[in-house]
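Here the complex is missing one protein chain, while the rest keep their positions.
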Amino acid sequence: MDSLLSNITILSLLLTPLVGGILVTIFRKKKIIEIVTISSASLILIQVFFILSTIIHEKTITAFGNAFYIDSFGAVILLPISIVGFVSVLYSKNYMGRQYDIGLVDDKHIVRYYQGLSIFLLSMLVVPITNNLGVMWVTVEATTLVSVLLIMLYFKENAIEAAWKYLIIATVGLSFALIGTVFFYYANITAGSSEDAMNWTGMVHNSKLFDPNLVKIAFVFILVGYGTKAGLAPMHTWLPDAHSEAPTPVSALLSGVLLNCALYGIIRFHIVSSGTLGHAFSDQLLIILAVVSIGIAAASIYFQKDMKRMLAYSSVEHMGLVSLGIGFGGMFGIYGAILQIINHAIAKPLMFFASGTVSQKYETKVMSKIKGIIKVMPVTGALFLIGGFALVGMPPFNIFLSEFLVLSSGFQSGQFLVTMIVIAFLVITFAVFLRHLIKMVFGNPVVEMKQDDMGKLAVIPMAILASLVIIFGFYIPDQLQTLVHNASNIINGGSII
Amino acid sequence: MIENLILFQIVISLFLGGALLGLVSRNGRFARPMIFIPSMMGSVLTVLFSIGVIMTKSLSWTVPNMLPFFKLEIFVDGISAFFMLMIGLVSFAISLYSLGYTKEYESKKRISVFGFLFNVFILSMILVAGSNNGFFFLMFWELMSLTSFFLVIYDHDKEENVKSGITYLVMTHFGTALIFVSFLLGYLQTGSFGFDSFRTSSPSFPLLVKNLMFVSAFVGFGTKAGIVPLHTWLPKAHPVAPSNVSALMSAVMIKMGIYGIIRTVFDFAGFGASPDYSWWGVLLIIAGSASALIGILYAVIERDIKRALAFSSIENIGIIIIGLGLSIIFASYHLTALSVLALVASMYHTINHAFFKGLLFMGAGSVVYATGTKDMEKLGGLVKKMPWTSLLFLVGAVSIAGLPPFNGFVSEWLGLQAILSSSQIPSTVLQLSIAFASLPFALTIGLAAAAFVRLFAMTFLSKTRDIHMPHIQEVPRNMIAGMAILASACILFGIVPFLGISLLSTAFHLPSQPSSPFDAIALKNNDSTSFANLSMPLVAIMLSAVALAVFGFIRILGGKTSKTIYGTWDCGFGKLNERMEYTAASLSHPIRVIFKSLFKPHNVISKELFVQTNPYMVKSIKLHSTTKNIFEENLYNPIISSTLFVLDKIRKIQTGKINSYLLYIMLTIILLLIFVRSSHA
Amino acid sequence: MPSSPEIILGIIQALILMALSPLVTGIMRKTKARTQKRVGFSIFQPYYDMIKLVRKDEVVSDQSSWIFRCTPWVNFATIGTATFFIPVFLSHSPFGLVGDLILVIGLFGLARFFTMLAGLDVSSTFGGIGSSREMMTSALLEPALFLAIFVVALTYGGTNLSTLVEAASNSPLLPHPQLIFAAIAMFVIILGETGRLPFGNHATHLELTMMHEAMVLEYSGKSLALMDWSQSIKQIILFTLIANIFVPWGISSSISAVPLGLGLLAFMIKISIFAVSIAFLESSIAKWRLFRIPDLISVAIASSLIGLVLYYL
Partner (left out) sequence: METIQLDILTISGAILLIATFGVIARRGFMDWLNAYRLQSVVLSAVTAIVGYVTGIWEIYIAAALTLVIKSLVIPKVLTYVTRSLEIEFKTETNPYLSLRASIIVSALLVAMSYFLSQQIPFKSDPVVNVYLPVSMAQFFLGLFALVNRRTALSQVVGLLIIENGLFLFTLVLTHGVSLIIEIGIFADILVGIVISSILLFRMSRTFDSLDVDKLENLRDD
């Protein structure tokens, strides 16, 4: 692809949400801004597919000199952003419409919401395509700020509390990430690079020359920093609060995409650090945090009362699994981790949407008050079940494959004890998660309710995701396989066992 | 063979078609045929296909490129085909039965979901038996668990049903995790999850790996099969499922656990003919004996028909496992002929159990269909109102009690002979322990007869105990036909064991094969004197000849006499009614007393008095007797509560205080920095 | 294939067992009467009873079903079939090729299964009592019996009764110590299987003591005759078994007139002695409480286990 075309591609990708946001600000009419945002999200989706097909053929896209750089790994992150962005916007129409109808939000809120959504999408889109790790940090920080605004949309007590915690913890965490980034930059400079010292391409190119001790410290800062944003325990504490209090489409984006973006940062630096130190060092750290995350998630899910908090903990678990896969390494582990990123991004929004619809119907998020979803909302209930079973790694749904790969790589890399512990945690999570889920879906509703699935637009986004969940369970298109394979090669430093 | 492949593909598409038809169908006249006729056709073709495979040669089929790393490999050899044959036969009968049985659901809920799950469930079992790759095996395995779970909680209005379902799902998932570990060990050795590579390189695995593979697979598959103490899901899930589903689960699905154990032992775990492996067999025999005995003991005292049948499944799985264990021990001492004998006994019992347990669950389903209750204490007297059901149920009961000339006897006979042959093992310890193990085995057989006398008599004989029972009538014809198919299979496999044995020996490529249907099963001593012989066709002929002869003799001797119908002798009391009958609880009372250390019965007597001050004027006395589940109380509850205790401590870290959260971050970074410092080069 | 004289002899053996069975019952009753200082009936009284019963009309309970009605025939057919497998005076029965000791036990089991059902079919509490007790004892007797068979089968090489008895008759007098223990066990088991004291009492119809009698209480006429007859055949089969396995004296191993005649004579003497001694024993002990019966059975089990250990060590 020649440079002009790639410049235009990147520019239009980034302009789409920006223009969308501006149009929202101009029109301020609920009907119009909904349509504007939906069309901008679908445009993004189409453009991402275009970029993906280019990546599959040409491996990389570079634009604006060296400022933007997309490789297969970036593309793998781009895919969930666009998909989840699209379905979230689609779902928002119904969800926010209902909130609007019952008077929970007014016109001003709606405008602010859609503005925020566009900016949120924009900032996330920059993360995987920028070459500059400093810019990446800035945009990740920007996502925090935008999402804080989205979370405190209603100014309810809990929302304010969640937003406050999220803001403080994420900001503190990301400041670590900045320190780490600067350390890496410094290592790059001291290794003699000057041109593109902050660029990923330059960094990975020079990584063999870095000072090992510096890289060790730097990676610890990166891990804790982006780890906070990615929800790795014990820095995950903001996550259940923020995810449960945000408006549902935002929860879906936070959980399905934002966490991946943060993990993306960790993995990029993992590659660099592996270049310097060999992968054993960062693998070890990733595995430690991953096991802690999975364990804490298992423990927290059992005692959970709030549906969305439970889903948030499940995100913690999945982020743990991704970093576990990266940490275990090998083709299986890394491939599994990347698949897990995609699969999680498909399944988790499905669950959030379903739980959002359910909590709108039942007017509560407290699980003990929700019974008999399958009777009240047959379609939503079925989709809820599909999503739930997918989340706990039940075949024939998609996450089974990625978990299978990750755990296999654990044995392959000789981490028997860790793998067994994780398997035990996963079994516990399975039990406790499904216990909650099944108790909600089946049984008899506490009060008599009309059978109603809350509108087509609530169901369609879920149906899209659910069909992906099922299809990816036993069929992954060749193109995607190639893409993920290339991405794994990148993470593995080009050499695949 | 290409025809087999096409047949197999047709089978898959039939079940998938049935599932899809189910999904699109609406309750109505055509809903049930749309669902069950494809599954019947699929089952018939499965039977044809598996016979084809057994007769001709194995089928292998690979579908590449569906998923990264793993190819969908199908490999159907004799063993798989044997299990597929079982699935096909039983599911044909059950599909036919379901055509009538599911009518009662039509008014209550969507039959379409049921149809979808039912078809997928059968298909997943077939694919489990056929898959040749660890990944896909586990996938179909879990699909099987998942669909059966949804079928179990199909009546999800009752919270208790859903709870049972969750227990089932969680336990089976635990099992899957262990199976996965077993495959992982194989993967670690071979670098592949393909069963072919396990097969070829397993003999060279280190002994430790083999042992670990075996143990984890045994526990994993054992959970599905319902081996004590991993059986607790079974008596919970089976009773709450719709009866046709219980029939499928009990008759076929739990056998997939047996299939897995066989595959693991003889294919993957690198079993070798050396005494090193004899402890595998010992483990199996111990587990099997415990399952058999405990299963049947609970079955004897149970008052819920379907629970009793579920416990009896545990017992039968125990018997099968004992047979397998013996086979392993014999094989590890190079006693090939005996190993074959034990294996045949075990597999024969497997297929027999599929027949009679399917039949019995369908029978129980018919009872539920007609009366609406599963409680033996309320039933009784159905033999007059439901003659066909009771006759077929009786066939099942006699078969499962291991009595001639039905099929259960043949397999138990073979099992007993295998135990008797243990004297040829060159190890006194093993000889003695197997001899001692025959004690629970024989006790089980004795108790099984007791349990099924009780089950049949309480359900079908005497007067209906619940006087408020509505009008009861015989179930529809297709349900009876479904049961009749399995009943005739029971009789056929009892009277002509040649069928089963030649099937088995062809499927498993056993060295000795019977030549004609009338050959006796003959076991020889070393000096070629007969150790034992059994010719079931002749026994059947003799039985009928003796019956005819004595009928003639008595008739000639006594001439024609008349029969008078009169009330049962009541010592002149004159008001013998339903409440004075022997109840199910009192019938099994002696056994409950004898085994009270296991059951820990607890009696509560509550009296209602006419006048509170006068204890002698009693209006009514109620005895409430409960037994304890020792496994739940002594094994599961402590494990669960201690796990929860730990989890509770862990989750407390989410205190709600932002300060503590920030502290975690601070501590994490400091600890990690210290960690880095300590790992400085 | 066995030769036709063999088959004929096999059938004759079976017929002899069937024919003689009421006689054994008669002998036992007579002995008991004598020990109780009574004259007692003729030893042929059971035959008279049977002939009388088959000519009588039946009264059938209005609660009963076809199970109740077909049970006597099933009972007789199974137990009658069992007789064919038992060597009586010829050590090898041609029917040994058809079935073995385990089949005999299985056939007994089938008969018992139906008897218990019949007891429960008539909705009388007596039937319930009988079946309930029978359920317990039979279930417990099963392992004891199997262990005893285990010892015997191991010693003589088979559960095929022909092989067994032949090997027994060829071996010297009680060469195997384990057989003594097996015999003790077998003796207890026979008491239990036939419902004799201390398990049950044939002579009364008291609720406390009945087992078998309670189950057949509702039968009359032809059916009762068949039930009684089957019961005595079962008894003689068991006596024959214990006699020919543990004391195989005099049994013929060739098909010629003199040894066969001697064998028959020996058989009759052995059986009579056995019947008389059991009757004596019955007269001298009381019935045990129901829940003490497991103790007795465990004696049998323990005895067989000792036998097993002796065999293997």
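When the chains are written out, they are named A, B and C in that same order, and each has its own residue count from 1.
Basically, a contact is a pair of C-beta atoms (placed from the backbone, for glycine too) under 8 Å apart; a residue touches a chain by one contact, two chains touch by 3 or more.
Predicted model only: the values in this text are computed from it and were never measured.
J.: List the shown chains that the missing chain touches in the full complex.
T.: Listed by label, the shown chains it touches are A, B.
J.: One chain is left out of this view; which of A:Phe68, A:Phe183 or A:Trp200 touches it in the full complex?
T.: A:Phe183
J.: From the list A:Leu23, A:Val172 or A:Ala337, which touches the chain that is not on show?
T.: A:Val172
J.: Which subunit A residues touch the hidden chain?
T.: Missing-chain contacts on subunit A: residues 132, 134-135, 138, 141-142, 145, 148-149, 152, 155, 157-158, 160-165, 167-168, 171-172, 175, 178-179, 182-183, 185-186, 189-190, 198, 211, 213-214, 217, 240-241, 244-245, 300, 303-304, 309.
J.: Touching the hidden chain in the full complex, which residues of subunit B are there? Just list them.
T.: So the residues of subunit B touching the unseen chain are 651-652, 654-659, 662-663, 665-666, 670, 673, 677, 680.
Keep this in mind: only the chains that are shown with their structure count from here on.
J.: Please categorise the chain-chain contact pattern as a line, ring, star, complete graph or other.
T.: Graph shape here is a line: each chain touches the next, no loop.
J.: Among the chains here, which has the CA centroid at the largest distance from subunit A's centroid?
T.: Checked the centroid distances; the maximum from subunit A is C.
J.: What whole-Å value do you get for the distance between subunit A and subunit B if each is reduced to the mean of its CA atoms?
T.: So the centre of subunit A lies 44 Å away from the centre of subunit B.
J.: Just the number, please: Cα centre separation of subunit B and subunit C in whole Å.
T.: 35
J.: If you average the CA atoms of subunit A and of subunit C, how far apart do the two points sit, in angstrom?
T.: Those two chain centres are 78 Å apart.
J.: Taking the touch rule as given, give the residues of subunit A at its contact with subunit B in the complex, in rising order.
T.: 164-165, 168-169, 172-173, 176, 212-213, 216-217, 220-221, 223-224, 228, 234-235, 237-238, 240, 281, 285, 295-296, 298-300, 302-303, 332, 335, 374, 389, 394-396, 400-401, 404-405, 407-408, 411-412, 419-420, 423-424, 426-428, 430-431, 434-435, 438-439, 442-444, 474-476, 478, 481, 484-485
J.: Note which residues of subunit C are touching subunit B in the complex, please.
T.: 51, 53-67, 73-74, 76-78, 80-81, 84, 95-100, 102-103, 106-107, 109-110, 112-113, 116-117, 120-129, 131-133, 135-136, 138-143, 145-147, 150, 153-154, 157-160, 162-163, 167, 217-218, 221-222, 225-226, 290-291, 294, 301, 305, 308-309, 312-313
J.: Going by the contact rule at the top, pick out the subunit B residues touching subunit A in the complex.
T.: Where subunit B meets subunit A, its residues are 65-69, 135, 138-140, 142-143, 146, 153, 156-157, 159, 162, 165-166, 169-170, 173-174, 177, 180-181, 184-185, 187-188, 193, 643-644, 646-648, 650-651, 653-654, 658, 660-662, 664-665, 668-669, 672-673, 675-676, 679-681.
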